[in-house]
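After the structure tokens below, expect a handful of questions from me.
Apart from one protein chain that is not included, each protein chain of the complex appears where it belongs.
This part shows subunit A:
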């Protein structure tokens, strides 16, 4: 029995049949056994019908990405076989219901083992319906790899606990039926095993949406508005679900225009406020972002990228909107942009975004994408135990605000930051106007040349001030690698996984990776230093035009000629990165 370090399990079937839920159950089952697991999902923009597939990768080491392969394929319909037969690895196993459709080994280009399990019949024997085949299949799969059933049982208990003991028992029995069937009929199982780990640190299983949501909650977010849109719907569901017990307000607005303006109003009143959207929704928000810039109102914008133009590929991934976020909206005003590369960064950078927004009193973005938003990762709970310390910037105490009837809310200061009252308004004294017209220090409308100039300079000084707190960009891997990949956002995980695979293959010095998580302000000095001493630089981005390469050129003067781009709606896979790198000699 060979030890296995990682395993790819793909579950495919018709949309509406609980495919995604099965993936999540598996990830939790593995995480509770001390293993690391992640999922990525592919699904069409449909509620029912169409093909859904979720890929679960599990390993006994940290994993950052999956390859598009399957060691075990759980096929809930024949289409799954047809679409994914080429992804099967040699020696893989195919779990399917022989009473629903037929499968033969010659369907697959490589040698696979067929594991026919009468999923529907076993489900019916437990009074289950067609939707419960998945649970039977999960049990069957765990038996194949000889994984301790009790972890799945505990996950099912937590998942269905609220629905009562009867539902829990039924689902446990369904899974057990699949498990026992395989144990009895395929005692040899899958040839390689990946068992629970001796040390089992407590792990959360969460999506980027949930990581961002937790980051916002930990930062004391009090108001959240978001109009439904893929890929931030998971964030919306998560926050809507915990709003009441946690003590913040989530409001679904009539459109994104309303969403950003509501958030600005709530922020004006003193609440830490956030919106979330994707490209099309952000188009509607742009004038509001400019308003926040003008009246110096903190607001955090979670921007989940999906492929455009227009409606594009609504349920797929991209990194195509960097220029848009950096340049959207009328006029010149400071904006801060952070781009998390994994769950921890999503959690911590969201917290930091709230601090930056309030310290510099300006709109602040957390730029993510469908891949980060909707993939599940197991993360050690211990790694998220130090929430970002809340910093609300230069504040006036109510008694300071009340000293004068009218407050110079837009006081011209050396660093451009004017102390603001909190909460505002509603204090006695300290009146001011937040004015979308250019204004004087009190907020009264002005058109004089010298004051206009002074106000624009005041606001832009805040950008220079924010620049001072940019941490150095991180270089992963050996400093003297042959190639230095430069990327941002969710590309991080995939490149790190490619590097891990290269290191395993004895090629640890082939590639290192420079990760840009702070986009604006930009880590100018560290990027300059690292790229100047790099042997060969390759820009890697999930888009067509390499906007980050443009941005790096603008910020550092370093032009990156060689590029790896992907813009088919799919995330990068480690294997294809390794192939692409091999093309550069």
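We adopt the following convention: a contact is a pair of C-beta atoms (placed from the backbone, for glycine too) under 8 Å apart; a residue touches a chain by one contact, two chains touch by 3 or more; residues count from 1.
Basically, contacts and distances are computed from a predicted model.
Chemist: Can you tell which of "Fe-S cluster assembly ATPase SufC", "DNA polymerase III delta prime subunit", "2-oxoacid ferredoxin oxidoreductase, subunit beta" or "ABC transporter permease" UniProt lists for the chain that's not drawn?
Modeler: For the chain missing from the view, the UniProt record says "2-oxoacid ferredoxin oxidoreductase, subunit beta".
Chemist: Of the residues A:82, A:148 or A:255, which one touches the chain left out of the display?
Modeler: Checking the options A:82, A:148 or A:255, the one contacting the hidden chain is A:255.
Chemist: Check the options A:123, A:182 or A:218 and report the residue that touches the missing chain.
Modeler: Counting the whole complex, the residue in contact with the absent chain is A:218.
Chemist: Looking beyond the chains shown, say which of A:16, A:164 or A:247 touches the absent one.
Modeler: Of all options in A:16, A:164 or A:247, contact with the hidden chain holds for A:247.
Chemist: For a quick check of understanding: of A:381, A:395 or A:464, which residue touches the chain that isn't displayed?
Modeler: A:381
Chemist: Using the definition of touch stated at the top, determine which of A:427, A:512 or A:546 touches the missing chain.
Modeler: Of the candidates A:427, A:512 or A:546, A:427 is in touch with the missing chain.
Chemist: Even though one chain is hidden, which residues of subunit A still touch it in the full complex?
Modeler: 31-32, 202-206, 210, 214, 217-223, 225, 242-249, 251, 253-255, 257-259, 261-273, 287-288, 291, 295, 381, 384, 387, 390, 405-406, 422-437, 443-445
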